[in-house]
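Here it is, the structure in full.
For this depiction, one protein chain was excluded, whereas all remaining protein chains were kept in their positions.
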Amino acid sequence: MPDIEELKKEVVNSQIWRSIFRGGTWSDTPRDRANHMIGNVWMHIQPAKVRKRALEWTYTWGLGGISFFLFLVLVLSGVLLMFYYRPVPGLAFRDIKDLTYAVTLGKFLRNVHRWAAQAMVLIVILHMLRVFLTGSYKRPREFNWCVGVILLTLTLFLSFTGYLLPWDQLALWAVTVGTNMAGATPFLGNAGPFGASLMHMQMNNDIRFVLLGGTTVGANTLVRFYVLHCVAVPLLLGVLIILHFWRVRKDGFSAAPYGEVTEPKLDTWPNLIKREYIAAAACLLVLMVWALLVNAPLDVIANPHATPNPEKAPWYFVGLQEMLYYFDPWIAGVMVPNVIIVGLMAIPFIDPSPKGIGRYSFKERPFANTMFLLGIIMWFIFIFMGEFCRGPNFMWYWPWQSWLLQKPAPLATWDLFGPAGVGKYPTILGLALIGAAFSGVVLLPKLIKKNLSLVKATLGCAVGFSLVALILRYGAHVPLSHGAWIVFFGTFISFFGVLIPQRHIRHLDWARYLVTMILVACTMGLLVKICARLAFNIKYLVTIPSVFLNI
Amino acid sequence: MYRKLFVLFNFALVAVLAYAIWRSAHPMWKVYQRTYYNMAADAMEKQAATIKDPAAAAKMREQAEDLRNTPLKIKQILTVFGGVDRCTTCHVAMDEFVNPTMKNDFTQQPYAAHPLVDGIDFNKTHNFQKYGCTVCHQGQGMATTAKDAHGFVDNWQKPLLKGKYIQAACARCHANFEHAKGMEFVALGKKLFYKHGCQGCHAIDGVGQTVTVDLGDIADKPLERIEPYNFSLVRIDGKALPKDQWTLQNWIFAHVASDPESFVVNDPLAKYNPQPIAPTGMVNWTADDASGHRELSEQDAAAITTFLLSLTHEQIPYQYHVAGIGPMPDPDPHFADPVAHGKYVFEKYGCAACHGLLGAKGRRNFNALGPGQVSLDQYAKLSDAQKIAEMAKGREPTLTQVVGTYDHQELVNKISNGVPEAAVARYNPDGPMPPLYMPAWKKRGLQGKELDDLATWLLTIGQSNQSQGGF
Partner (left out) sequence: MRNYFKYLGLALGIVVAFGLMALVNTVSASAAGKSAAELQREQALANPYPNDLGPERLDAATMKAYPAKFFVGLSAAEKLMAKDDHTGALPADTGGYALMLVRCSTCHSAARPLNSRFVEVPGEGKPGTPAYIASAADAMKKLKAEHPEYFAAENSGVWQIGDHIWSRYVHRMMNKPGCPVNGVEGKKIWEFLVYDGMHRKVGAGSTAWKAHQEKLIDEFKAKYPKRYTVLKQEDDL
């Protein structure tokens, strides 16, 4: 038997081998380890050495890497699926059935693709959360954070366009809900504020028409979404991922503090690589087991004449669909997502504090952590409500209640401020009051100059709102249960909307302060509307029907 | 530590992938196919043993061996209707390339060959390689697992038609089903439909009355239009339906074989809606008719269901339509006797739908006036269920009782003008509007001689007034 080591040496030093893999015989020296990274096109995006802190699992949790890995899984499984799928309404559904029943490993492939997509959305959101909590968006990484926000949006869009492709009832109607929200875009949508009146937007020339390629979800939409899903958006995503990785490298790689002394570093090979491999392997294993155990759902074939009840958007959009219960589509479907995206991108620029970069730290960044976590928690609570608490006709069903239970008709709603006969009080008064309240919340923290005790101030607000509730009870016969809503929401909004900002950011410069407070006030505005609807059955705080403007 | 993890995960990944491949390579249909080939080969060898000529016997044994070793693969039929049927993957005996005689001695499915239907070899008239299977049997042809293929799953709305129900599929192409052999059950369904006056409320493609839904495409009804709450109330033979039996066939059958008021309850006490909504006005066909017999037996109900399941608007290529017999439709027969004409008119317009067969017993009409209802102040003290029961006692007039109180002209006027919905006298004025009303027949084409003769006939069936009180 020839000597294995000798054989190995022969092969590795041969001309063929050396032309492909430079380097020759491997000797485990720092130079070889460094060359392994620098000399390989796939590896050299990573540095030759990394900080020890960056390697800890409990720092990054590997979330960014897993996101990218899931993307690769999706591309590979997606390409394989493309061999069998035709984006034509009469054939798409059948091709999915063929994949499930006739193609070898077809069911497994489809399941992998579906579950990887769901996982990627979740992992990307968690990655964003991690980056925020470690302050890794602060100077000099602001632009990379913005690129990341765009990547998040594109990931959601990819998932949304992919949703349509099976052409089943779920696909057709979820996309109908989503694109009808697009039709409510201000100025650009035929059903949005000022769209029809000012911009002459109609069903056949507005932004929804551009998205659908028609006036309803049909054959054109399927082809359009197919191209977006398989070609256009992945290309765009790829370009931005390259930019994203480049920036991560150039900005000093993970756990890099700003301006501190350099720390000792370890070789990337094998320390980082082995962790990346294990993360990818574990992720793939979970994915494959999940794909073997649970089948991707497929509803009956799309039928434009029969709407299922209730019809819900995919889980990552169902939080916005829950918002539709309280707001018009142009707010819930257009303004809220856009304000979220703009707000996320603004974060690095409104947070000038250099503290807490490269580590988890609550005490050093109380305001940032509080508000961001509040937003994330609200997002997931709305998803929970929309997914598990809404049943037929979008009535409220507790998660343990069967959807076969019949619910009484909802109570009649009323509008607070609007034209005569529509709203209870005049529009002008409403606009003035709401404008005043909004500006009040925005300006109040800066105007209160002295240091307040949080506990005392919160209690004070609670007492104040309780008084308001009592006055309403004995003066206007408002039941005490409604009063309880007022106390709860009033205190909550005062705490997060006024007291916390007052304590932490009243010394900020005006530009940053105003942007931050406007975002905070918008968030609190969401809660005000929810309280108004749930407690008092108020549909609109102010309504101007002639221009479709209803808040 | 990482080295251990590396090995562990690699091993796990390979194992899982191998399992996935193994599972994909060992589906249940392969088991059925292999079993069939073995059974067929065994039968062939047994046959070979009885052949005298050794050369022929050897040849047959060779054929048996070949059959036993046939490579296993998915068999599909690309039907002329544009679908794909993979049923022969498991039901190999029905594939004429494997089983040219299309006959075998096996009795168990999926090995048995296609049975003869009333002595007819179906493959001869409806070649399976062209027609496929699902055009007659329904089910999910694209599937390759038994449960999914038979279609009693969540995402398939046209599961197998079992037993005589399959004749519904015959009638979709065979417009001559009323005169053809093997389609007697669906023909019976159609006959019953018109005899009991169903067309008095339900038109079929516009022919009939418009009190409620047109049944011309009832077989295409999407299940999304049926509230799950209503399905959960359906009781067939006193038992609730398991989830995989929530099919259109059972929904229609329940309408005719049980009391529809028990599962299309709507909201007569205005608990869930601002206004009360009466339960369905559909007749309870399991109740007694005027002679005290159950009006439609379960067999009758199944026949009518079969007929209704044949009513579809799905386009079948015209080459596969089999024309009906005679000019379409049958023209009104000519009657010399006005009384006989009147009776025909009564059946033609489906008056039995509301007034019973030959007007013998008025059908129920929720919250109309009816016999046995308690006075309203007693009603106010009843429980909710009792209230609904009282309102459910409302009935249409029984013609044999009331026509005697009309003279000819009054009767003609009454039928012409009808009693509009709002004018139907309610038992409980706060309750829902009764679902059934008397149409203004002059607007529905019943006039002139037809109307006159109808009145003439009606006056012959009424009881005499003198029988009540002697005046």
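First chain written, first letter: the chains are A and B, and each begins at residue 1.
Heads up, the rule we're going with is that a residue touches a chain if its C-beta (ideal position, glycine included) is under 8 Å from a C-beta of that chain, and two chains touch if they have at least 3 such contacts.
A quick note: this is a predicted structure, and the numbers were derived from the prediction, not measured.
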Self-check item: Visible contact partners (per top-of-document touch definition) of the missing chain
Solution: A, B
Practice problem: Just name the one of B:47, B:127 or B:468 that touches the chain not displayed here. | Solution: B:468
Quiz item: Which residue from A:12, A:154, A:443 or A:534 sits in contact with the chain not drawn here?
Solution: A:534
Quiz item: From the list A:305, A:363, A:456 or A:477, which touches the chain that is not on show?
Solution: A:363
Quiz prompt | For chain B, residues in touch with the removed chain | solution = 369-373, 375-377, 379-380, 394-395, 397, 401-402, 404-407, 413, 417, 423, 425-427, 429-430, 465-466, 468-471
Self-check item: Residues belonging to chain A that touch the chain removed from view
Solution: 360, 362-363, 369-370, 373-374, 377, 381, 411, 481-482, 484-485, 488, 492, 534-535
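The definition used in the following text is that only the chains that are shown with their structure count from here on.
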Quiz prompt | Whole-Å gap between the CA centroids of chain A and chain B | solution = 48
Exercise. Please name which positions on chain A make contact with chain B in the complex.
Key: 94, 97-98, 101-102, 104-105, 107-108, 168-169, 270, 274-275, 277-278, 281-282, 284-285, 288-289, 291-292, 297-300, 303, 305-309, 392, 403-409
Quiz prompt | Parts of chain B lying in touch with chain A, wherever the complex brings them together | solution = 2, 5-6, 9-10, 12-13, 16-17, 19-21, 23-25, 74, 76, 84, 86, 140, 142-145, 148, 155-157, 222-225, 227-229, 232, 271-274
